[in-house]
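These notes are about the structure you will find just below.
As you look at this complex, bear in mind that one protein chain is not there, while each of the others sits in place.
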Amino acid sequence: MRHQTKKKAGKVITTMAILLLGFLFIAPLLWMIIASLKPETMIFKDMGLAAFLPKEITFSNYAQILFSDRIHFFHYMWNSLFSVSMIVIFGLIVNSLCAYALVKLKFPGSDLILVLIIALYVVPFESMLIPLYIVVNNFGWINEYPALIVPFIASAFNIFLFRQFFMGIPKELEEAAMLDGATPWQTFWRVVVPNSKPVFATAAILTFVTHWSDFMWPLIVATDESIRTVQVGVQYLFTDNNIEYGQIMAALSLTTIPVILIFLFFQRYYVQGITSSGVKG
Amino acid sequence: MKKLLVLSTAAMLSIGALSGCGKEDNKSAEGSNGETKLTLWYPEGNTSAAYQEVIDAFNKEHDGEIEAEIEFIPRGNKYAYEDKISAAATSNTLPDLVAMDGPNVANYADAGIIQPIDGMIEEQDQFVDSVIKQGTFEDKLYAISPMESTVALFYNVKMLEEAGITPPKTLEEAWTWDEFYAAAKKLTNKEKGIYGVNWTLDYGEWIIYFTGPTVWSNGGSFIAEDGSKADGHVNGPKTVEALKYLQKFTKEGLVNLQPTPTEFEDGKAAMMLMGSWEWAKLKDYPDTEWGITYYPKSPNGEQVSPSGDWAWGVSTSAKDKEAAAELLNFIHTKENVLKLAAVEDKPPARTDAFTELAEWDKEPLNVLKDQVLETAHPRPLTTSYPVLSTKYGQAVQNIFLGGDVQEELDKVAKEVDTDIDRKN
Partner (left out) sequence: MEKTVTPIQVERKTLTYETQKRWLGIAFSLPALVLLFTFLILPVMLAFGYSFMSYNMLNPDGKEFTGFDNYIRLFQDGIFLTSLKNTLYFTALVVPIQSAVALGLAILVNKKVKVASLGRVFFFSPVVTSMVVVAILWTFLYNVDSGLINHALNFFGIENQPFLLSADQSMNSIIFMSVWQAAGFQMMIFLAGLKEVPEELYEAAEMDGASVWQKFRNVTLPSISHVTGFVLIITTIQAFRLFIQPYVMTNGGPSDSTKTLVFMLYENGFQFRDVGYSSAIAVVFFFIVLISSLILKKILKQ
């Protein structure tokens, strides 16, 4: 009985902590959404706590973005969704396979390759922008989808991440599969993948977020209206002068929605991993 | 395994197909009946729609001969547009006509990415001096722009009336430094949280653009006339004096160092040093009465105002120079200049265009017209401009926060001179 109440108290404290801390983290996102619903002239009028309490709500900022004849917001959104999804899907396959090979299917030179991959993560993208542009230009991909997708499928970060988690998979699980006569491919597909759902979800979320917010690269390789991404698209709002902050906030709110949805979608894979399911299996 | 292979092969193929059809589209657009194709880059903004109309009209007029296509490049909040040009230059993928901010002309011309357009411009004498000066490098014209810009002192009419301050109405009467400082001091009300002046402290090109006239008006400069040396100019006594004057405002709290973007509009600042484009924005606030007066002048010199807008140049990768000239002239006809300038109430860069605009003869826009026609000063022409503008901007930032003026400007001179030496 006492144990029960103690547990209950713990739950209440945890709940309170999450909600209180959570507000500190979500406040800017909240402010952005609230600001997007305010008339332009009201946005910066009060920057205290009152900034979170709109006196007047308007959807005109959204209307101006969604029904503009100058920009094609839905089209940009589609371009971003398409290219980033491609990066995520192919990235998950290519990088997890590579990590699995490096950790579990050791072949000559695999250790050296691993070190090299981790070292590559160190290179800041800013220093590669121009050389990478030259490479991609040689493929003739300027203003075409592959320029947005192909260079980012293989990722040193993701290989390293997968490697770290695959290492934690108990040998016994694989040995059991092997004794059942499974090929290494079957072992990967039937043992490793199902037991690594959380790390696949993490890799998917982090990859999606990283490339969803990319701006510099898409701007340089893809300015053509037909493949412009949403991050580049909303930059039209940042003109030299007379910036309309209400519209900016509305546009940024809209671009945040897909990321939150993706996040919620992958959350359900945060189930208890390895041992519980492994033991059952 | 097989499934995966099929899947990934299919995907690779689909990516290839996507790129393939992109290419075909380009080819078919490239004029089937031998017409010249011209491409243009311009920063995305409120004028985009008007520009598109101008280009459409041009294509209609030259149907079957020349076809122009304009691409609007997002500007980002800093130098994204310039970065895009750099990337294109380094892989020879520049468009035929490229728009650039005025001070970049020297840098681009020197690197050989734009070519001279001497003698190609019709009615060149109609363009205001500042535009021609800004577009000229080593005695050759490289760029021209349909519009101009300037910075003036905007004010809240009611606040100035209440304080008993009458702002000047003619160019001759423009406030001197002391008068401007006195007004700002009187208008600052710390209890009410009202600042005398608002000026933006953005980190891009703005700092050198808006502080320039203070320096020039005092007889100072940023760099030697021939662009060979910054030492003794950007850190010369006249320039130092000018920045010490501006520093007084921040030191004494007459200017908010961290203002909201709409501090002036919200009635939290009485005056604002801002670009001419601000007038269009103030129309969103019809309940307050707004006025404009001249950029204040140094007691030691003439009134000076800043200038410069997006200018057009012809890139060196343009093959058909004649067609490019045709298009350049089409953009800069009086009618089109008027059309483009009207979008954001920008001052046109042609004197004959001004005569059509009756509104610019009346208060308060006459202030902007006077400045553009009489006192506009282009930013320095030097191949080291990017270094100068960036380092000067950072130095002024430090000066406004209380840094030593001479010391900060000495550092700028050193950096710029290193850059000049390296380029020669």
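Per-chain residue numbering starts at 1, and chain names A and B are given in the order in which the chains are listed.
One rule holds in what follows: contacts are C-beta pairs under 8 Å (C-beta built on N, C-alpha and C of every residue); 3 or more make two chains touch, one makes a residue touch a chain.
Computed from a predicted structure; not experimentally measured.
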Contact partner of the left-out chain, one of A:Ile71, A:Leu173 or A:Val199: A:Val199
Options A:Val84, A:Leu148, A:Leu219 or A:Met249, residue touching the unrepresented chain: A:Met249
Residues in subunit A touching the chain absent from view: 11, 14-15, 17-19, 21-29, 31-32, 47-49, 94-95, 97-98, 100-102, 104-108, 110, 113, 117-124, 126-132, 134-136, 150-154, 156-157, 159-161, 164-165, 167-168, 178, 183-185, 188, 198-199, 201-202, 205-206, 209, 212-213, 248-249, 252, 255-256, 259-260, 263-264, 267, 270-276
Subunit B, residues in touch with the chain not shown (by the definition above): 1, 5, 8-9, 77-79, 82-83, 86-87, 89-92, 107-108, 111-113, 193, 203, 256-258, 260, 386-387, 390, 393-394, 397-398, 401, 403, 419, 422-423
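In the analysis below, only the chains that are shown with their structure count from here on.
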Residue ranges of subunit B touching subunit A (in the complex, touch as defined): 1, 4, 8, 11, 15-16, 18-19, 22-23, 25, 43-46, 48-49, 71-77, 80, 83-84, 86-87, 90-91, 93, 260-263, 265-266, 275, 277-278, 280-281, 284-285, 344
Subunit A residues touching subunit B - in the complex, by the definition given at the top: 40-41, 43-45, 47, 70, 86, 89-90, 93, 129-130, 133-134, 137, 140-146, 149-150, 185, 215-216, 219-220, 223-227, 232-233, 235-236, 238-243, 245
